[in-house]
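Beneath this line is the structure, given in structure tokens, with notes to follow.
Complex shown without one protein chain; remaining protein chains in place.
To keep things simple, chains are lettered A and B as they appear, and every chain counts its residues starting from 1.
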Amino acid sequence: MKSDRILSIYTLAFLAFMFAPLLLMIVASFNNISPPSVTEWHGFTTKWYRFFWMPDSQLAADPVLRTLDRGRFIGCFGNSMFVAGIVVPLSLLLGLAGAIMLTRWSSKANGLLWWVLLSPILAPGVVLGLSALVFWARLGVGAGLYTIIMAQVTFIAGYPMLVLMARLQRQPIELEEAARDLGASPLRSFLRITLPFLAPALFSSAVVAFLASMENYNTTMFAKGGSCTFATEIGAMARNPNGHPPVINAVGTAIIVITVAAALAHALMKRREEKAK
Amino acid sequence: MSQLLRTYGKLLTSVFLAAVLFWALMLILLPQATILERALIAPKRTLDSSAAQTLSRDAATCMAVLKTHEKDDTKTAVDNGGLAIPSMNPGGASGGSAASNGGLAVPSMGGMAVPSMGGMAVPSMGGSAGAVRPYILQCDRANTHKQLSRRSGEPAFLDTAYGLAAMKVDDKAPIAEQMRQAETIRDAAQKLADKLRIDEASQSRFSTDNFRTMIAATKIPLSESAKAAEANTIENKLYGLMGLRFEKDGDVYERLGLTNLTRTLFFAILVTALALVICYPIAFKAALATSERQQIWLMLGLIIPYAIVELMRIYAWTTIIDNHGLINSALMWLGITDSPIAFNRSPGTVFVVIAYTYVLFMVFPMLNVMSTLDRNQIEAARDLGASTPRLHWRVIIPHAKPGIAVGCISTFMLAAGAFSVPRIISRGLQAEWFAQTIYNKFFESQASNVGAAYSLTYTLVCFVLVALFMWAMRTRLKDFARAQ
């Protein structure tokens, strides 16, 4: 049908729009010029990648690379991993607790709790960072990784909550009751019945929470104080008056490759599952 | 609660409850309450009581310093009394006697000294007063006609505001006389300071000043020609209509905080509408109009850009819009322009990149809800002779409505809260988005409490807009779980 053709072409155009900037970014990451460019080709290079492991002497020889603080960059990345390492489990815990309260606790306060727990997802990210900063400062905790963690958890916990809630609503409450009726303690019933049922949802929301924590810029910028994360450090490079160094393109390309690989693996796994059925 | 206890037992229930309470109180409600508190506390300024206290302290210091000059005074008077300043001697003598019976002298001196001495001092004694005592800062400041700090900027003075006599330490008067004056001032100021402190303590320390600062109009310095040109832009005309920009006594004023807020919300709504129009066909295609084999690949094509770190999606644009970027190179190669267009100065660029960055947040909620629609319903509607628009209008859109609503809300909130895109793309070369305003107010100026007021206002405005939208769309918060 004709309208189907138009829709297909439109979809392809949309995908092209989504991917084109990413492809340009990859191309520029191999171009030997800073700031990155796709219009002037100055020769193929991998130095924007090698930046992360090349010896210091080589680093000092390059006029662009020597202005970058590699140690700081890697330190900030380490900070991000540390932050995500706490944010992910904490968000899963809060999200799980929230999901259980919202689906299994029938009370008049339930509607209010919905609003309160979902409000961080609805609020502008900058506001969350700012309020975490101000609140913890009032309790005597200075801005830093701790406030970043608290600010991020505030809204990231909402994602696991929504995912787990959808899953919990599909699990009949009778399953937990049946386990109790057969003599299982509440803890055993939870660990043996509810948790395995939620496991796939927990896994996928852990991935989402990890990505959200790693990429978060808006909230983190407000809460970070003097510390830095991967995202704020990347963001800071934009302020370079000569334009950002193509090292960012190299990092971006690495992220794209990892993402594509993960998404492909996921899709293939799903297909195999469907075939097995 | 008893239901929860029965299903999960005491241990798990208390863990869940504690977690939810921690989240709700420590991460959500109390931080916002702190922001509210900060927003309501006006930035520190000099209180009237401390102005009075300072005056009292200055007068006391003045006295102490004068005391060290008291002996000098008599000494110099003896040394070069007859020669240089004959007329001063009686003053010095009377100063000495005044010091001995100070209680009596004060009332009579106050009125007498100023006219008689003033008349004398100016012509003949200009330089020689310094010989009596050097300049003493505290004595100079020991003046009850002291300006008070007022937010409105209108001048107010300690003596007129609180009915104090106008007093100062007269540097032409004999030292003893000066000391008496300083003492009077010290005591009066101290009394006033004590009284004011009690008054101020009973006053609330909260005020709405920060919010008033936000809506306050700022004078825009413009030359006549610039004024005419600026007045003609659509943007400024609209601001004029909304009362955000006005002319008074030939000067242009603009409510800068509010115009920033309005512009940001306007662009955010525009981004949302654009994203909705762009994404509906995509969501439909991915959810309902493709074979299962294709669907996997299409989903992949949507998930990959969605999952890539937000900042990277933004940086990807810089190679396109830079002065030496793709577009400028193309335009110059085609001969359309000679010099590169500074895209990063144009709000349109920020708009496009925000749309690019957040457009997929519109796709997925719609797609998820749409794919729960039974494809048989579409077949049935087609079978009953529904045209394509009717099919969408009557079957698909009503079913997808919660997803549409959630997508719109997510996209709107992301666009309205955008901070990374304008910061990275515009590099400070154009008007701020509101999130940047909050940032700048909070971190880059002294008025961090004003920043808190901005932040709180912004949250509330966004919430009201979202609530109105949800009400209009008849959606509930629970739809957020459905759209997963």
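List of remarks:
One rule holds in what follows: a contact is a pair of C-beta atoms (placed from the backbone, for glycine too) under 8 Å apart; a residue touches a chain by one contact, two chains touch by 3 or more.
By definition in this document, contacts and distances are computed from a predicted model.
Between the listed names "NifC-like protein", "Fumarate reductase iron-sulfur subunit", "Acyl-CoA dehydrogenase" or "ABC transporter nucleotide binding/ATPase protein", the UniProt record for the complex's undisplayed chain reads "ABC transporter nucleotide binding/ATPase protein".
All shown chains touched by the missing chain in the whole complex, by label: A, B. Within the full complex, the residue among A:169, A:185, A:204 or A:240 touching the omitted chain is A:185.
When the whole complex is considered, the residue among A:61, A:109 or A:175 that touches the unshown chain is A:175.
Residue B:2 is the one among B:2, B:202, B:223 or B:376 that touches the chain missing from this view. Listed for chain B, the residues touching the missing chain in the whole complex are 2, 6.
One chain is missing from the display, and on chain A it is touched by residues 106, 172, 174-175, 177-185, 188, 192-193, 196-197.
In this text, only the chains that are shown with their structure count from here on.
Chain A makes touch with chain B in their complex at residues 3-4, 7-8, 10-11, 14-15, 17-19, 21-22, 24-25, 28, 35-40, 93-94, 96-98, 100-101, 104-107, 113-128, 130-132, 134-135, 138, 150, 153-154, 157, 162-163, 165-166, 169, 173, 176-177, 180, 185-187, 189-190, 211, 214-215, 217-218, 221-222, 231, 234-235, 238-239, 243-244, 248-249, 251-252, 255-256, 259-260, 262-264, 267, 270-271, 274. Of all the residues in chain B, the ones that touch chain A in their complex are 1, 3-4, 6-12, 15-20, 22-24, 26-32, 34-35, 38, 278, 281-282, 284-286, 289, 292, 296-305, 307-313, 315-320, 322, 324-326, 329, 356, 360, 388, 409-410, 413, 416-420, 423-424, 427, 435, 438-439, 442, 451-452, 455-456, 458-459, 462-463, 466, 477-478, 480-482, 484.
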